[in-house]
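Everything below concerns the one structure shown next.
Removed: one protein chain of the complex. Kept in place: all other protein chains.
So that you can tell them apart, the chains are marked A and B in the order they are listed, and the count of residues begins at 1 in each.
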Amino acid sequence: MINIKINGQPIQAEPGKTILQVAKEHDVHIPSLCYHKDLNPTGNCRMCVVDVKGGRTLQAACVTPVWEGMEIETNTEKVMQDRKLTLELMLANHPQDCLTCDVAGDCELQDLAYEYKAEVPAWGAKGTRYAVDSDPNPFIRVDMNKCILCRRCESACAEIQVRDVWGVSSRGFDSVMVAGAGVPMLEARCESCGQCVAYCPTGALSNKMNYGVARAHQVRKVTTTCSYCGVGCQFDLQVKDNKVIGVHSNPNAPVNGMALCVKGRYGYDYIHHPDRLVKPKVRRYLLEGKQKSDIRETIFDTRKSNIELSNVGSPWAWVETEWDKALDIVAKKVAETRAKFGADSMGFLTSAKCLNEENYLMNKLARQVIGTNNIDHCARL
Amino acid sequence: MTNKHIVHKPIPPEIQECADKHGGSRETALEVLKEIQTLHSALTADSVTDAARALKLPPHHLYGMATFYSMLSFEERKKVLRVCDGPVCWLKRASGQSSVTSDQLVSEWQNKIGNDFSVERTSCLGLCDRAPAVLVDDEQAGPVDVRDAKKVCEGWRGVPTDYSKPRKGEARVMMSLAGKIDPDSIEDALANGVYEGLKNAIRKTPDEVISEVEVSGLQGRGGAGFPVGRKWRFVASEKRTPRYIICNADESEPLIFKDRVLMDTNPHQLIEGITIAGYACGASEAWIYIRGEYEYQARRLENATEQAKSKNLLGENVLGSGFSFNIHVHRGAGAYICGEETALIESLEGKRGEPRLRPPYPPQFGFRGQPTAVNNVETFCAVPHILKNGAEWWKSLSNYTTPGTKMYMVLGHVKKPGLFEAPFGLTLRQVIEEFGGGMVKGSKFKFALCGGAAGTISGKSILDVPIDYSSAQKGVSLGAGAFLICDQSVSAVAMLRELLHFFAAESCGKCTPCRVGTWRALEILDRMTAGKGQKGDVDELKTLADLMQVSSFCGLGQSVAIPMKSALALFGEEFEQK
Partner (left out) sequence: MSNSMDDVAKYAQAFFIIGSNTTEQHPVFGTMLRRAVRFRGAKLVVADPRKIDITEFATLHLRQKPGTDIALLNGLMYIILEKGWEDKTFIEERTENFDEFKATVMQYPPEKVAEITRVPVEQLYEAAEILASSKPTAVLWAMGITQHIVGVRNVMDLANFQMLLGNMGKPGGGVNPLRGQNNVQGACDMGGLPNVYPAYQPVTSNEVIEKFGKAWGTYERGKKKEESDSFIFHLSSKVGLTVTEMIPGIPEGKIKSLYILGEDPVMSDPDTNHIRHCLESVDFLVLQEIFPSETSAYADVLLPGVSFAEKTGTFTNTERRVQMVRRAVEPPGDAKPDWWITSEIAKRVLFHLSSFDEGKGERRRIDLEAPWAKWDYKDTSAIMDEINALAPSYGGITHARLEAEERLQWPCLTVDHPGTPILHTKQFTRGKGKFMPIDHVPPAERPDDDYPMVMSTGRVLYHWHGGTMTRRSQGIMQVYNEALVEVNPDDALKLGLNGRDRVRITSRRGSIEAKAWVTERVPPGMVYANFHFPEASANELTHASLDPVAKIPEYKITAVKVELA
């Protein structure tokens, strides 16, 4: 351990850590923008500058390691003024559309502008430099006017997703983030995982599917586990008005941290698809007391079109019923089959998409209630 | 990956071939891009993507480079004529009407020969002794005026400067053979004592060589004046191998051209100095990173290394010493920032030339992450003389506290602009009067831009301050040793505008203060130059300078403030009036 001072307070710090890390551990607030704890620090944005005694210049806290005897001032007038000015340089070219911006309330730039009482300069491009919503990617909305060139998207793509889609092009004031050789993201081999969106501190990269639907403070977050593959990523469902309107990374997710894949992050809209089954349905013949064996020939005659089969009058037509009715039909049929053909004449396919608890019940239903071990699921398929 | 937006097609054979030819490594990316540009007369998103696939690199990586280096282009071009818009050429062309900006001069060329050439502006070409200068494809030309355009089309390249005769008062060490030998003949060089320093060095242990350099007090000539021996010792004491030497020949700061002259007049002196450094540091390979605009000099150096190899002064087992060493010449592609040593290393590794985080410093973590000594051309050129004649001799060259000699450039409104070699501790008055032949007729000294573009703008009051690496505090910087002398006709505002024009064009864009700060400062100065200054402009310029000075990521961004602040301090009224 080494001894340093932050704002006059003696502090014991672990050598090798940066000023920002040590300050955070001791609840000293230093603002940052290009820094994210998951990503390699770059020192680009210069928001985290601090005064180190003896230094010719201010030091970026995110990349400067502490050393024995270091004396750091995090909020001198000069430091505060420089941070404010740096912010204003960003804001000069940033659109002044927080009123309508999708990420307002969930924007690190906005928070800092507020914290530093930054004034938007009269000069600057104010967000007229690039086309808005410039990329055809169906999930990710790109507005480079809002980009502050922190390059977190580049780091996230390279270090988390290891896909290297994003990079910076041109130089100086003309610098701009690009996908691949300045092509649409998908052509640049983007896997649409949305990691860049998750790490973007502004509205430069945002989620297209719920653009304009709700802002951070208008949603309820529900942490849950993904329903696609066996990796078991966790994330926060964004809920508004009884609708899942988005999926956000949850940094505390045990398996995946901030990382998600395209299906997990963007494949959620099936939840509210109009095709959803909302009422129990039974075939008409069941209500009419007919036997399936009587109608099988007609219904599975391959020459009959589906349209004809679904005719209201057809014995094979679906009829919506109340739960009681449907459940009774099922229970009765099941009991009859068991009585007639024995327990092993019945098969149960449980589901690898359903809960443990539900799978347990299917197992209990087959074994306890029916008395058969004919239960399986799609593990083999 | 299966997504319908990716069209799968094989890499075009010529691109694959080009990548293979260069060995297919990331470090060759710049070469590959340059070659494809030549092949297709421009780069395209497709060819850049294909090159990236051939090199197994992310496409954004190559695209980032292709849009970073000014010599690479996505526009189809004819023969390219690059018009230097550096401050010296500007001053020369504008001759007295300083409200004319450098951009306007470029358009004049465009009007004249735009049919045959693709005319582009370029930041300083490093041909300030031949101002006004242009680059015709690879060929350096100057002095050529827009009036000479037709001649230039026909092959006229101006007249190179003759450096064979020392000026009065010069103390030539590094320049001692200038104009006296055929620079392209190693025999000539050997006959005149070049490589004697190397021979002496390999008779010593590497440690003794470093000690000799330490004792000599040689300081790096790049501008910061870091002790050379100490840097080498850092590298030599690193346990990891291989270790590397890098020669920074990316002389891109306006006003500076001394390295070009050194390479032109005696390339073997440089090869010798680098080889001694390699021996001292226990390095196995060196790269000379030379700016892309110095193609002529690059070829000259390649020729020199081949010759040195043939004489066993390079290569395996140098002169039977058991020490093996190779030198490669690597061409840049137009980026001032690559003069910053970590940006240079990044560029050499085949990336955008953006500065690295420091620490770790190059002696610990340099090229390919290995211990690396980076020194400037002039520094390496001084080394053979120290090894040949001894540290004490080097110290005896002057009575001044900073030992040895230094290359100086005096430019602008003096009678005899050009280059000379002299000890440290000269005053600006000496530079003008003794070496520059005094102010031109009718000119009165108004101010000088000292050191280079990122140096102080200094007025009369400092004319008698001895100049060295620490004199910047007194208001006059040494920098790389250049002095642009300006008379009463030159507007400080216009001069600062030209400098910011340069810095804004050359900012790498990595950090916010420099990226936006230079751009904003230029916007204000553009307006001021046009006489449309506004209330608050001067204060804003000061504030921006303060910010860039302390908050920029690298030394180049920080030093933009030096001319800004000194000009504003000295000529505040002039700025207020605009």
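Methods note: a contact is a pair of C-beta atoms (placed from the backbone, for glycine too) under 8 Å apart; a residue touches a chain by one contact, two chains touch by 3 or more.
The structure displayed is predicted, hence computed values, not measured ones.
Residues of subunit A that touch the chain left out of the display are 138-139, 159-162, 186, 191-193, 208-209, 220, 222-234, 237, 239, 242-244, 252, 254-256, 259-264, 266-273, 275-283, 286, 292-293, 296, 300, 306, 318, 322-323, 326-381.
We adopt the following convention: only the chains that are shown with their structure count from here on.
Averaged C-alpha coordinates put the centre of subunit A at 48 Å from the centre of subunit B. Of all residues in subunit A, those touching subunit B in their complex are 41-47, 49, 56-58, 60, 63, 65, 78, 82, 85-86, 89-90, 92-93, 123-124, 148-149, 154, 158, 164-175, 178-184, 186-189, 191. Partner subunit A is touched in their complex by these residues of subunit B: 1, 3, 5-6, 45-46, 48-49, 52, 58-64, 66-68, 335, 337, 352, 357, 359, 504-513, 515-520, 523, 543-544, 546-547, 549-553, 558.
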